[in-house]
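Only a single protein chain was left out; the remaining protein chains are all shown in position.
First chain written, first letter: the chains are A, B and C, and each begins at residue 1.
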Amino acid sequence: MATKPIPFAELLKSAPKNWGRFGPDDEIGALNFLTKEEVLRGIRSVKSGKVFTLGVPLARPGGDPLYPSRSQPIRTMAMDKGFYLNGTATPFPGGMEYADDVITMFLQGTTQYDALGHVWHGDTLYNGYDAKTTMGGLQKCSIEPIANHGVVGRAVLLDAARYRGKANLDAGERITLDDMLEIAKQQNSPIEKHDIILIHTGWLKRFYDKGFEGIFPGGAFNEPGLGYSPELVKWFHEMEIPSLGTDTIASEQTSHEESGTMIPLHMALLHYQGVIFNEIDWLHDLAEDCAKDSQYTFLFVGSPLKVVGGAGSPVNPVVIK
Amino acid sequence: MATKPIPFAELLKSAPKNWGRFGPDDEIGALNFLTKEEVLRGIRSVKSGKVFTLGVPLARPGGDPLYPSRSQPIRTMAMDKGFYLNGTATPFPGGMEYADDVITMFLQGTTQYDALGHVWHGDTLYNGYDAKTTMGGLQKCSIEPIANHGVVGRAVLLDAARYRGKANLDAGERITLDDMLEIAKQQNSPIEKHDIILIHTGWLKRFYDKGFEGIFPGGAFNEPGLGYSPELVKWFHEMEIPSLGTDTIASEQTSHEESGTMIPLHMALLHYQGVIFNEIDWLHDLAEDCAKDSQYTFLFVGSPLKVVGGAGSPVNPVVIK
Amino acid sequence: MATKPIPFAELLKSAPKNWGRFGPDDEIGALNFLTKEEVLRGIRSVKSGKVFTLGVPLARPGGDPLYPSRSQPIRTMAMDKGFYLNGTATPFPGGMEYADDVITMFLQGTTQYDALGHVWHGDTLYNGYDAKTTMGGLQKCSIEPIANHGVVGRAVLLDAARYRGKANLDAGERITLDDMLEIAKQQNSPIEKHDIILIHTGWLKRFYDKGFEGIFPGGAFNEPGLGYSPELVKWFHEMEIPSLGTDTIASEQTSHEESGTMIPLHMALLHYQGVIFNEIDWLHDLAEDCAKDSQYTFLFVGSPLKVVGGAGSPVNPVVIK
Partner (left out) sequence: MATKPIPFAELLKSAPKNWGRFGPDDEIGALNFLTKEEVLRGIRSVKSGKVFTLGVPLARPGGDPLYPSRSQPIRTMAMDKGFYLNGTATPFPGGMEYADDVITMFLQGTTQYDALGHVWHGDTLYNGYDAKTTMGGLQKCSIEPIANHGVVGRAVLLDAARYRGKANLDAGERITLDDMLEIAKQQNSPIEKHDIILIHTGWLKRFYDKGFEGIFPGGAFNEPGLGYSPELVKWFHEMEIPSLGTDTIASEQTSHEESGTMIPLHMALLHYQGVIFNEIDWLHDLAEDCAKDSQYTFLFVGSPLKVVGGAGSPVNPVVIK
């Protein structure tokens, strides 16, 4: 038996891949499944016109939820009423004054999309590009082509917390493929081919209730979520799932005990299949509403910024029910 | 006759206002018009499922189009393949490596939304809040409530460049209310109450064709666009227009010669009526497509980031035809 | 008896002030005492030519010591060998390649000087300027005039940790005027008029030994250092001390229990007398050396950056023994 951690090249040697499937120049992966027809399928899922925005507050006093290696966003003023009160600034002709601000942030330091070149193992990015093309800015598989395309289609919310009968999954708790299918069944919202999948774990709400300790209990990064299995990976491939979003920082169960690896779905889904990962979504209000009206499917519009060479981008996804 | 510039308090003393109309705590202005019913009206305008994203490239080598008092966005790498090649970074268990980046930017230094507290004259913001609440971050009328709500509804594109028979309007060229109505008529796309209005001037394309000289000819900031008139302002009020977007930096004719003021629609529409301004939209491809299929109305989804206290936010608006 | 905290206007109503002493336009305070003669006195204190630099490492992986309301510095690459390896960058004619980097930091987020406009109480800055002149950037009493002048003179190191017979003072531990004078006496290094004073508490070394817990035990900000007393304040005034530097974040005992105030020396010395505060100095190696050669006085050269409107500046002070 292999020594842990099992290298991804070994663990995933038989895993399905979409490299080359969409041509040698492809940089958007499973987003290719979101054709005009799928957009119309999303449009048809709209019933009442209710809108939910899934971004979290950004540059909040007290801090934002983000991966520990990233710094908190810093937003500061470049212009405000104070500049006029003391003569630093002069109003425009007619008397207009304005406020203006600057932000410094990790592009993935809030609700965000990963580019397909955000992660890899060995020397090769999604679709076979050289990983050295990431140096100094992603020449390939940046967030820009994803932002050019947009993420528009039908989505289904899977309320894993409600399924488990608690406010949130526990640290490290796993959701399996069977769980996913069972949740969809109990919700009476079967997952269709090409559906965008959102998974509500309740984990993110712990941040706003309990602070950093809520999502890093004891200082550890050990999120609950969808857990790797060959069956799950195969199912995503067969269902041609374009995108996965959750209310955690990495959108999957952090540690895969059986293989000793960390966040293996970033490899098996994002890197191999080109599934677009959407992270740190605020799903609480949406999940509450779905529980009330029993409508778990809707139009989803995710639109990251066209950051040239960017490994990711902040986003405020929109759900229209 | 008044000496120019005529102060806005004088010029706009009879202009219609929405202050108080949506309650004393309102911070989203004309966005209140975008109810569930209006969302459904937008949904119904979708025909083919074609998607357009209106953001411009961000942090482009060579520079981005932005207002001269703002600095160019700076995007730099915090992690890439180079960090692994020389041992600066260690792969995750299993072998995952990643790229990560940081951005410093003016929040309005690319395609963006203005918050309602972004501009004012005198001491008072939209809805009567004290302008001193902008100091250190917008306590009132920040971009956050706009981002919470989302900008979702039916939009109409008015192709002013095509109407004038040229690739782009000239520096300082005015579009009047009559022009707007005539464009809509010629396009066979009558403007309905509560429509989001997009105006294509062709101006922004000059930046990508000719560089900074293209949009600041001779170093001057003198954009074409919708020009102030009492009639225009009254029409916006009666039509209850929620939002205005264009392919210029300030979304209106820069100088109003008759009054000697600058960007008076920021006062008459944004500040007085709470119309949400969306700026630096890439409308070229959309306008080309509308000319081909004669469909000038569609679903519009604008979703700025929930920047706490922010005077504005970058955005990548989505159009679904 | 007054209720705690006693307002500074009350606590310091009889405290000596240098406002107006150096003219109505003065922005450098006690730095005025550092005349050419004092520079020469510093020069004469040099014996061996040994050099010590007092800055701490900046943007260190693992974090830097700084006041909790400030964010960690972020340093990222704008150019390095990786950009050439993958063709992102082209060498200069002849073949030169280069590395370049960008930093985002609080100007006081490392070893630093405070500007005289950095702190105040009520509505008035040092020398009587309106505190509203700080809005949007310090129009008065910024770090720029201090940086123009430079901080050059004779300094004396007072090793408070050694005096107390331990590696570092404890959290909240006070050094009194009598302690200062006794330390100088035991060191055989009497403090002269116009001496720059450096106080070694050993506190900063706890950060590098024990991390954030070392300097924020239990999450509290409670530093040891010089403690407020009317006598101490009077002594500084009579001795015309130009500058005070220590190896803590705020260069004084954090809490003054008797008055219930926080960092009162920032008011009594910096704000009232214009004493220039220098914080987060690395004094460990210097103190070790002074203990060895018994030379506790030397030339000091402090040279913050000329940040226009800056409330402070990073610095790497130089000691020449």
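In this section, a contact is a pair of C-beta atoms (placed from the backbone, for glycine too) under 8 Å apart; a residue touches a chain by one contact, two chains touch by 3 or more.
Predicted model, so just to flag it, every value in this text is computed and none were measured.
Colleague: Among A:A78, A:M96, A:L226 or A:A268, which one touches the chain that has been omitted from the display?
Modeller: A:A78
Colleague: Using the touch definition up top, pick the residue from B:M135, B:A161, B:L226 or B:V315 that touches the left-out chain.
Modeller: With B:M135, B:A161, B:L226 or B:V315 as choices, the missing chain is touched by B:M135.
Colleague: Which residue from C:D100, C:D178, C:E238 or C:E288 sits in contact with the chain not drawn here?
Modeller: Of the candidates C:D100, C:D178, C:E238 or C:E288, C:D100 is in touch with the missing chain.
Colleague: Can you say which of C:N32, C:T176, C:N222 or C:N316 touches the chain missing from this structure?
Modeller: Of the candidates C:N32, C:T176, C:N222 or C:N316, C:N316 is in touch with the missing chain.
Colleague: Which residue numbers on subunit A touch the omitted chain?
Modeller: 74, 76-78, 80-82, 85, 101-102, 104, 135
Colleague: Over the whole complex, note the residues of subunit C touching the chain we left out.
Modeller: Where subunit C meets the chain not shown: residues 4-9, 11, 35-40, 43, 46, 48-51, 53, 55-61, 69-71, 75, 77-82, 85, 91-108, 110, 115, 117-123, 131-138, 144, 147-150, 152, 256, 259-264, 266-267, 299, 301, 303-312, 314-318, 320.
Colleague: Using the document's contact rule, name the residues of subunit B that touch the chain not shown here.
Modeller: For subunit B, the residues touching the absent chain are 71-72, 74, 77, 79-80, 82-83, 85-89, 104, 130, 132-133, 135-137, 139.
Going forward, only the chains that are shown with their structure count from here on.
Colleague: From the mean C-alpha coordinate of subunit B to that of subunit C, what's the distance rounded to whole Å?
Modeller: That pair's centroid distance is 46 Å.
Colleague: Taking each chain's centre as its mean C-alpha position, how far apart are subunit A and subunit B in Å?
Modeller: That pair's centroid distance is 26 Å.
Colleague: At which residue positions does subunit A touch at least two other chains?
Modeller: 71, 77, 79-80, 82, 85, 104, 132-133, 135-137 - these are the residues of subunit A that touch more than one other chain.
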